[in-house]
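Removed: one protein chain of the complex. Kept in place: all other protein chains.
Showing chain A:
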């Protein structure tokens, strides 16, 4: 008989009503008696050493409880990167920081803490602290930091602290063999996450004398470990609670302020202490997307065959290693996932500098490398005069390709379908033809495309484990507990849909909880790498299957119907053959609590370790209008097409696509965190850092090439980050189509576009 499908249906996200009513409590919404407030004193230089502090006047200011210098807090080295702990010390994140430091690596480094009764008192006291520095040279770029005479930013290791090279074949020879070689130096900017809720955390000593930290974190279980390591205490002594969280996008996959609030509470007798970063602090002094440059060469033959892809990468890490080379070193695998060439070389270095520490941000290196790749691929299509979609169609990897660099067979890899569907749905040919009427005059129009590939979760480069717990409540509903973390993306709703689908009960019968609590919720590494529905989904499915068996077993005992003849449909236990009712889940649940002879509540727990990956793909198509007198680029239309397997919740999935497209469009057009020569951030506020408003974006269109991934627990694979990858290069390529100039740098600000266009005009006239 037909089962009502819950997976694949746009169930209403369980937290939507609370959020529109203002009922949803975020970290800053909890009240504490006698809460203390801490402010971080930040360095006003980007590189140097604090010779001395004078805190005499500050310590006398009203409301001040205590001022902490680096010597006053634990000084265990740790990394803020939110990766699973690695049992192999050689593979751990570089531990290059302490809670506070005299050694300044970035402008705004954490050099002291002031704790006071109110935030205002803490701020006012902070202004009275006098600091003397020894100043060192400031390096803003990898090139500057790698100069032979540059001093080491961290004395323990070279500024170029990590490198890697992957590939196959003889790139030099393949380039020689090509009809044409195209070379580009492509650069990407520092982007910031701009989640609407700033970083905030509170810590206090709980009644069991352990330390509770309430935090806006994407990774509660990892947070517990890093807080404990930084404080030098047993991991079990820390309990992390994550309430509603106002966006993360990777920035809250870093444990930045949590170690500090726990250390302060420990130093102050367990009193509750809060750090709430300001917007200016969040933009400038938390984490950013790595600015990465690519020296890329490709060889192409007149018939469109790609002979070689050769790429030298420099990744600007900023002052601390954080996620480090995992971001800049990413790319070779996913270039190989997308296009076949006779040879490939992807050689990357990650380099300390004195700008803000770069870390995880939605896409994790993919927006950078795909910007570079899809720019030069598009230029190659132009070079041989081939339609850019056709050029990608003849060069993309086939479905079923085994990617040796990622040790993954690309099953159900549907880039071909995405390109075909994109061409039709976007009305590419019509828009391209229409743009011909706008190739002269002030307003020029063009269309552009970019494709991408994307992994799901991190295997084989990292651990993938998750767990889930289900228990039946007396009325036949189920409480689902997971460590997978809801951060606004809708993971909780998707996981609840999965549980309901497998159990055979209505969606509303599965209850989730806003709070992820490391004392209560089973282990999962958290929200990153578009992993939770894929990895967490396996755990949820297993727990739900076992629960279903427990329920049917109980029915079998009670009603003497063999288990294999029964199924659960919409909360009813029925005969498989004809759907006749045997009993209900509710009756069995009630019995499990209260039956005199058979009571024993029903709980299941699953813990899983996944050793596979499913690659997604897709493309973006953009239509722009460029004003050649001002350089202003107007985005007329933008479409993303996604191969993400089965779509669990179409409405929520579409929302992820919208948000990713907006973030990437702004990456291509507007957003960049800027520094002066001394390394001071110049635009760390929401006026000067150009986050798009509702007026800056067109209607966004997302399309799915839906299929059933053979490895995903419900046929699903990555989606959360994918939409944030290809819009920027599609826009770059559309601008090229409009004005005839391929610009190798983003964002495409009016100034940049104007100057590049003018330079191209002059070069064309031969008067350079």
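Here is the rule we go by: contacts are C-beta pairs under 8 Å (C-beta built on N, C-alpha and C of every residue); 3 or more make two chains touch, one makes a residue touch a chain; residues count from 1.
We adopt the following convention: contacts and distances are computed from a predicted model.
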{"item": "UniProt protein name of the chain not shown, from \"ABC transporter\", \"(2Fe-2S)-binding domain protein\", \"Electron transfer flavoprotein subunit alpha/FixB family protein\" or \"Branched-chain amino acid transport system permease protein\"", "value": "\"(2Fe-2S)-binding domain protein\""}
{"item": "Residue touching the undisplayed chain, where the options are A:42, A:195 or A:642", "value": "A:195"}
{"item": "Touching the absent chain when the full complex is considered, from A:247, A:506 or A:750", "value": "A:247"}
{"item": "Touching the absent chain when the full complex is considered, from A:29, A:134, A:156 or A:208", "value": "A:29"}
{"item": "Touch residues of chain A, complete complex, unshown partner", "value": "10, 12-13, 15-26, 28-29, 31, 193-198, 244-247, 249, 278-279, 487-490, 651-652, 654-655, 658-663, 685-687, 691-695, 697, 699-700"}
